[in-house]
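Showing chain A:
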Amino acid sequence: MSTTTTRGLLEVSGLSKAFGGVHAVDDFSFAAKPGEIVGIIGPNGAGKTTVFNLVTGVYAADRGSVLLDGVSLCGRRQDQIAREGIGRTFQNIRLFKGLNVLENVMTASDPTAPYGFFSAILSLPAKRGSDRQEAKKGREYLSLVGLSGLEDARPESLPYGMQRKLELARALAIGPKVILLDEPAAGLNPSEVREFIDLVQRLHERFNFTIVFIEHRMEVVMNLSHKLFVLSFGKLLASGEPLEVRHNPEVIEAYIGEED
Partner candidate 1 sequence: MRNRGLLLKSLALTLLVGSGLVSAGEIVLGNLQDLSGPTSVLGNAVTRGAELAVDRVNAAGGFKGDKVKLVTVDTKGNVQEAIKAFNRLIDHDNAVAVLGPPVSNIGLAIAPMANEKKIAVVGSFIDPRVTVQENGEAQPSMFLIQPTSTQYAEIIASYALEKLGYKKFAVLYDQSNAFAVSMLKPFKAYIEKRGGTVVAEETYTKTDKDYRAQLNKIKSANADVLYIPNYTQDLVITVKQAKQIGLNLPMVSGLDAAPPFATLVGDPEAANNIYFANNFSDKEPQLTEVRNAYRAKFNEDPINKAYLGYDKVTVILKAIELGGGATGPQIIAGLSKVKDVQGTTGVITISPKTHQPLGLSMVMYKIDAGKYQEIGRYVPESHK
Partner candidate 2 sequence: MDYIYSILTLTGITMIGVMGTYMVTGLTGQFSFGQAAFMAVGGYVSAMLALKYGVPFALAALIGSAAAALSGLLVGMPTVRLRRDYISLVTFGFGEAIISVLNNSAQLTGGAEGLVGIPKRVDLPLVMASVVVCLFLVACYKNSKYGRQCLALRTDELAARSMGIDVNRLKLVTFLFASAITGYAGVLYAFYAQYLEPGYFNWTVSAEWLIIVFVGGINSLTGAMVSAVILTSLPEFLRFASAWRIIIYCIIVLLIINFRPNGIFGDWEISRLWKKKTTVKGGQA
């Protein structure tokens, strides 16, 4: 199992992105030190998911830079960024429906599986060995998130909470230095949320990777994060220790403003 080292320094500075005339993200900066758990919060439409999409290369940033361990990720393709070691999950779960649970996890290690085209179409020993290895690892990831025994199930047949876990296992399987979780607790019931927090903490202890997450649930935010960044209308509103941010009057106003 790939234990990630202390690497995983993510530095984002001056990130900007406009769609049409709307500044979805405007001069946003944040940093996550290796092994740190960072939360990004903010009202709906604040541009949180856009930040993730900019970091992972879904969109190209208009301005600003993203550095992973000092290496710039700007202009890289989405898949290259993923292989540099940034794994992610999605707000609206995006599992691969045509594949079973185990295969879903395997897709994350497939891009680096050490066999070529001819090994594949002839099913040579190299391919079979590698596939076995991958499957073994995949099962381990599944057991880590508590999905053992469901390898052959169809992802769409799983309950919502399990789908979240599967997505997490899939993100783990790329061996990330940094993992981005987009509202990982959305749609979970209170007991599932607690379970989820435990799971993330356990995984963090084990792999010691950097985690950046977007979340609305205060329970998750307060329990997990070492540091918080608040985003509002694409701009950084506040940052700091969770408790400190929680009592920041501007932040409260931004949230209350949203409720109106």
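The rule we apply is simple: a residue touches a chain if its C-beta (ideal position, glycine included) is under 8 Å from a C-beta of that chain, and two chains touch if they have at least 3 such contacts; residues count from 1.
Candidates were picked such that all candidates are chains of the complex that A comes from, given by their letters.
Note that the coordinates shown come from a computational prediction; the quantities given were computed from them, not determined experimentally.
Student: Going by the C-beta definition already given, which one of 1 or 2 is in contact with chain A within this complex?
Tutor: It is candidate 2 that touches chain A.
Student: Quick one: in the complex, what on chain A touches candidate 2?
Tutor: 56-58, 77-80, 82-83, 87-88, 90, 94-99, 103-104, 106-108, 110-113, 115, 117, 119-123, 127, 130-132, 134-135, 151-152, 170, 174
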